[in-house]
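Presented below is the structure to which this report refers.
A single protein chain has been omitted from the complex, and every remaining protein chain is retained in its original position.
Here is chain A:
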Amino acid sequence: MSVQTWTYLIVGLSFALYIGIAIWSRVGSTKEFYVAGGGVHPVVNGMATAADWMSAASFISMAGLISFMGYDGAVYLLGWTGGYVLLALLLAPYLRKFGKFTVPDFVGDRYYSRTARIVAVFCAIFVSFTYVAGQMRGVGIVFSRFLEVDITTGVIIGMAIVFMYAVLGGMKGITYTQVAQYCVLIFAYMVPAIFISFMMTGHVIPQLGFGAELNDGSGQYLLQKLDGLSTELGFAAYTDGSKGMMDVFCITLALMVGTAGLPHVIVRFFTVPKVRDARSSAGWALLFIAILYTTAPAVAAFARVNMIETVNGKDNTGTLYSEAPEWVSNWEKTGLIKWEDKNNDGRMFYHKDPALNEMNIDRDIMVLANPEIANLPAWVIALVAAGGLAAALSTAAGLLLVISSSISHDVLKNVFMPNISEKQELLYARVAAAFAVVVAGLLGIYPPGFVAQVVAFAFGLAAASFFPIIVLGVFYKRLNKWGAIWGMVTGIGFTAAYIIYFKFIVDAAQNVPANWFLGISPEGIGVVGMIINTVVALVVSHSTKEPPQHVQDLVESIRIPRGSGTATHH
């Protein structure tokens, strides 16, 4: 069977599965819609969180980015996993004990303020839309290559699928769909990784193959060879960094704190039965995530060696374009690979120096093209397409639910129409979800930038807004509403302004370390936003009066696990 037939078959089957689950788990109450009824098993929740969390950026872009960045790719690996430690230790158990539906719920109650709630809603919607834009672009890329439709059609198909399970099933539908999506995506990621690891090093476990000797009889370790190739072509050695240490530190920390502050991840810990489940569920989530995240750097290294050898040939002088493997021309059609024969020798050549380099290779293709580069069977290529779609769709659905519950629960129910019935609220939640799907689709058709780059911004913004306010809300009783409001406003304001200034106002040539504040890139600036948020929150709180007694009692009560069951029914 051809790749095309396999793709229709595997992607079609996986979609049928997701829609089937959506119909089976459709919901009738707001509690089921927002938090899946609060009865999800911690291991199941861990799996759903992993799918929710691992987006198109993790599945499609991350290994590619690491492949081009070498050691510096650690910022994504450390940042996107280390955040779970913060989440498990500082947020999940307390938010579960608090026991409401959304993050703005917590902010609104803890800071006894409608204004704080509205600021939190604004932050949640802003972060979620920034993030969902990247997902929809991911869906577009996968469809355009594998179903050979244009990106717009691809995005519309994706919208229809997400619409089905997010609008019908709410959180309950999303949870069980995400479990299925986790299984599809991890299988799809691991199969080619295991194949390639085995072919190149003889190890079936990519994490071991990554550090092993190559199979080609050279007696060289994979990473040694890669360091050699990289320096020969003018790059820094693969295992050495080329970014400043301060910047690596800030980006890593911003991604960690951002991970812990992302509303669609936090809300998943509202869905387990007990506080102790919230703690262990974070561990399960990270374990499921770590399977992919420890494989990704191995895939990155394998892909890098394969890519360089295919383009430059074994003797590093370039491969004749007429003899290029099929994947090169397949990806040229999508515009994601470009060849420009600068010296007119009919050969492709890849080099750091732009005067010598003839290949323009988009980082986003590394995972998707990997099975083709390594000559794997057609069904593996189709499987990777299904996996990429599962990753993008599961995250998009989680984000859309945050947006819809922010609108229906936090804005309509708690601010403008406190008297609506549960049935009406559920209707508004569905309307809001439908609206969010349309906006997300438009963002996918007119994408604001690179998948992983856009996502990095969402993290900076999440780091600078929610995280400090929630942590201080639990650990520092004295923090009052003025502190929280001003902290969030200044934190997100500074971070957004810095990112917008360097990414959209000045031209790209100005976006360099010499012009950055303390050498911190826009990707890492969320750390500074977070510090500003914290300092402003503390200073403002100390110059205004302390929070009322009932709020201090609330803080006492979320610190101990007992009694979490009843809190949900307030």
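We adopt the following convention: contacts are C-beta pairs under 8 Å (C-beta built on N, C-alpha and C of every residue); 3 or more make two chains touch, one makes a residue touch a chain; residues count from 1.
In this text, contacts and distances are computed from a predicted model.
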Q) Can you pick, from "cysteine desulfurase", "ABC transporter permease", "Putative solute:sodium symporter small subunit" or "Pyruvate dehydrogenase E1 component subunit alpha", the UniProt protein name of the chain not displayed? A) "Putative solute:sodium symporter small subunit"
Q: Decide which residue listed in A:Met1, A:Ile23 or A:Leu89 touches the omitted chain of the complex.
A: A:Leu89
Q: May I ask which residue of A:Tyr8, A:Tyr221 or A:Trp379 touches the chain that does not appear here?
A: A:Tyr221
Q: Out of A:Val3, A:Leu286, A:Ile403 or A:Ala484, point to the residue that touches the absent chain in the complete complex.
A: A:Leu286
(Q) So one chain is hidden, and I want to know which residue out of A:Ala36, A:Val107 or A:Val275 touches that hidden chain in the complete assembly. (A) A:Val275
Q | Missing-chain contacts mapped onto chain A | A | 66, 71, 73-74, 77-78, 81-82, 84-86, 88-90, 93, 207-208, 210-213, 221-223, 239-241, 245, 248-249, 252-253, 256, 274-276, 279-280, 282-283, 286-287, 290, 293-294, 297, 556, 559-565
